[in-house]
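Excluded from the complex is one protein chain; the other protein chains are retained at their positions.
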Amino acid sequence: MTEMVRYAIEHISRFLYSKTVARSAMWLCLQPRSDFDQHVRRFEAITEPSVALSPETDSFGNNKHVITINFEHDSLVITTRSEVENINATRLPTALGAGAWEEIESWTNSFEHWDFTHESALTRNCPSLENFVTRYRIGSGSDPVESLLRLSDTLHRNFVYTPGATTADSTIQDILETKRGVCQDYAHVMIAIARSWGIPTRYVSGYMHVTGIDGEQSTESATHAWVECLLPDLGWFGFDPTNAGIADERHVRIAVGRDYLDVSPTRGVLIDGKPSTLEATVKMEKMFSQAIAI
Amino acid sequence: MEFKNYEIEPSFYDEMFNLDGSPRPHCVEVHSTLMELTQLEINTMQERVTRSFYNEGITFIVYGDEAAGERIIPIDAVPRVLANAEWRHIETGLDQRLRALNLFLEDVYNEARIIADGVIPTDVIRGCPQYRIEMRGLSAPYGAWVAICGTDLVRTNDGFRVLEDNLRVPSGVSYMIATRKAVKANLRNAYRRSQVLDVEHYGQLLLRTLRDLAPPGISDPTIALLTPGVYNSAFYEHMFLARELGAELVEGRDLIVNDGYVYMRTTRGLRRVDVIYRRVDDDYIDPLVFRPDSYLGVPGLLHAYRLGNVTLANAPGTGVADDKSVYAYVPDIIRYYLSEEPILDNVKTNLCRQPEGLEYTLDNLENLVVKQVGGSGGYGMLIGPHSTADERENFAKDIRANPANYISQPVLDLSRAPCLIDDQFEPRHVDLRPFILRGDETRIVPGGLCRIALRKGSLVVNSSQGGGAKDIWVLAT
Partner (left out) sequence: MARYMERAGYMCRLLHLQSEALVDRPVSEIQFGWRRIYTAIDRNPLGGVHAIGQIDDYNLVDAYFLTDELTFVRENPESILSCLERGRENARQIRHCVSDQMWTALNTEFLRIRDIKLTDIWLSSPGSFYAELLAGIDRFSGVATSTMYRDEGWHFFRVGQFIERVQFSTSLLLTQLMLEMQHGELADASWRSLLRIFHASGAYDRTYSIEIQPKLILDLLVTDRRIPESLLRSVDRTTQELSSLGDGPDPSTSGALRRLAGRLGALLRYDWPDREDREEVLRQVVKHSRQLHTLLSETYFQYAIQGIPGSDMR
């Protein structure tokens, strides 16, 4: 028996511009993926000022939208509402069979997995990474799963989750030097190290349902980031270094990419405008859950 | 005017003369005309050709060196003549090559069969910064990722070889046409008697090609030429081609994307654009996807392209096929996709990314030309025989530090053609850049731009390195 959960998620992004913007263009990466154990039942997005959202599928299969506002505006509010069903059907074995590393090695320089086995802009190798790996004796062990769990655990124990310590475009250098960062930074470090072992690893942007003190409502900041590693027999499997655990039915996946830059929830270009303040609020409600047989 | 002291050396193919000093059969007409003209007439002719470029304003300014003022590429008044059979050979070879390269591009951005089949190693493709993952899963109309191509050919005693494919935003075609106009006007009789094939209809062929590539359902496409602006050194060409095409010349700020379609500002309001001949590099074309600091591009353009609502010629990402490492595999690419033997040979290329290539390069630096994989315009290269021991040592260090960034080739004995240098005919090394168009068929004007290494003994023909240009006459029979 396993559990099926349905969430209602509302994500509001408010951009306030310090100066009137003549025109702007933006991509949105806010529509959750329908794949694996996740099914999106409903998705809608509206903007204020109201413009059409033009959908596209990017090269990683993510559902993006592009909006272009070709008139003057002082603010932009994007509201998305999704209903997502998640099941957590896959259990992580404590170890993979013999020959797992060999199989992984065969993927390392393959065309298919190139993007997820090589450095990307925010996960580039740096001296701080080498020092970190040496100091905490992080290495690949006899089994990939065991190694990844240990890695995730090491990150969790040695980094202090500190909102505001880094910025959206921070590289791993920042968190490695200060040991402070947010989920995005945890994920980037895990990506850098797992890829150095040859394991195809990708960045996941999504939501996580956190049970508050009252036992029901989620906290305000439900956007989250973790990683997925490609493992023999298991396929892409989610690890959440911020929480020292694996991704389960609480994790709702929006998009996957090489790092944050591929899947940032919004990215915009302002024509004749000044940078803005962004205020984002997310509400994530568990509508129901039921046990299902599979 | 006599060809006094004109040197013909066996090691270099001379474009006009046989080894015994007699003109080659297809050059007899031009040769005898030049002989009949007096020194004064020749000088006047050269002066008129040069002046026509200034008068037409076919000039460029080297930014950073404004004090030097406006310049022109030195144009030599003596044409280089190609026999019809020579041209037919080149033409079929270029057509074959471009067909194969377009199939290659379609493949590497989709199934990548060529890699699965082990013809090209993954890292050659994926290690290339010009491989744009944003283009994966996309196709081009008629598979014409490269619609406009300028291929550099050289001739040695062994025949023609391809030195480089320019598949991104090749330039120089306006020089070809302006040179033809100027030279033809000054050698009228020789031109008529030689029966030279026309190149001045290039604009029509380009227009047909761009129309071929319109998005489905658009029978009368609106075409715009996207330029980085008047400060670009090729601005004259952009303007010239826009006029030939009857297309609007636009800068990024004149284009607007709305709901997945591209529009341009006109004095009557917005008008939808269907095909964009873009002369802006990939990196700058859409700040939403590529360099975010670009002011030359159009935010959302790639989205419109992805939806198939606008055609970009050339498509983004074609740089992966003219990368200098990939170049070495082009003969294999031709065999793989077309099951044909390459008609035009490559220059033998050693890839420093491969251990044996690296070793050979380092051992033979003084005999090789070493180029950076990403370099162009004749920059960042070492010409072994013309280098000092110090230069070689420094270069070797750079190569060892990043072998994948270098390739080496033998020093080519580029053919030479007579050029007017200080009122005398003197041989200078030349190459040849024909322009190939690909819509639903291949279109090539017979000829191209002949680039000249003006410094005596020099092998570097790039205009940014003091090269000149001359007209190419392809004979009708």
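By written order: A and B. Residues from 1 in each chain.
The rule is simple: contacts are C-beta pairs under 8 Å (C-beta built on N, C-alpha and C of every residue); 3 or more make two chains touch, one makes a residue touch a chain.
This structure is a prediction, so every number in the text was calculated from the model and none was measured.
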Visible contact partners (per top-of-document touch definition) of the missing chain: A, B
Residue in contact with the excluded chain [from B:Phe3, B:Trp87 or B:Phe235]: B:Phe235
Selected from B:Tyr263, B:Phe290 or B:Tyr305 as touching the chain missing from the view: B:Tyr263
Residues of chain A in contact with the chain not shown: 23, 51-52, 70-72
Touch residues of chain B, complete complex, unshown partner: 54-57, 230, 235-236, 239-240, 242-243, 249, 256, 258-259, 261, 263, 265, 267-272
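Here is the rule we go by: only the chains that are shown with their structure count from here on.
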Touching residues on chain A, where the partner in the complex is chain B: 23-27, 51-52, 54, 56-59, 66, 68, 70, 109-111, 114-115, 118, 267-269, 271
Parts of chain B lying in touch with chain A, wherever the complex brings them together: 112, 115-116, 122-123, 125-126, 133-137, 253, 256-260, 287-288, 292, 299-300, 303, 306-307
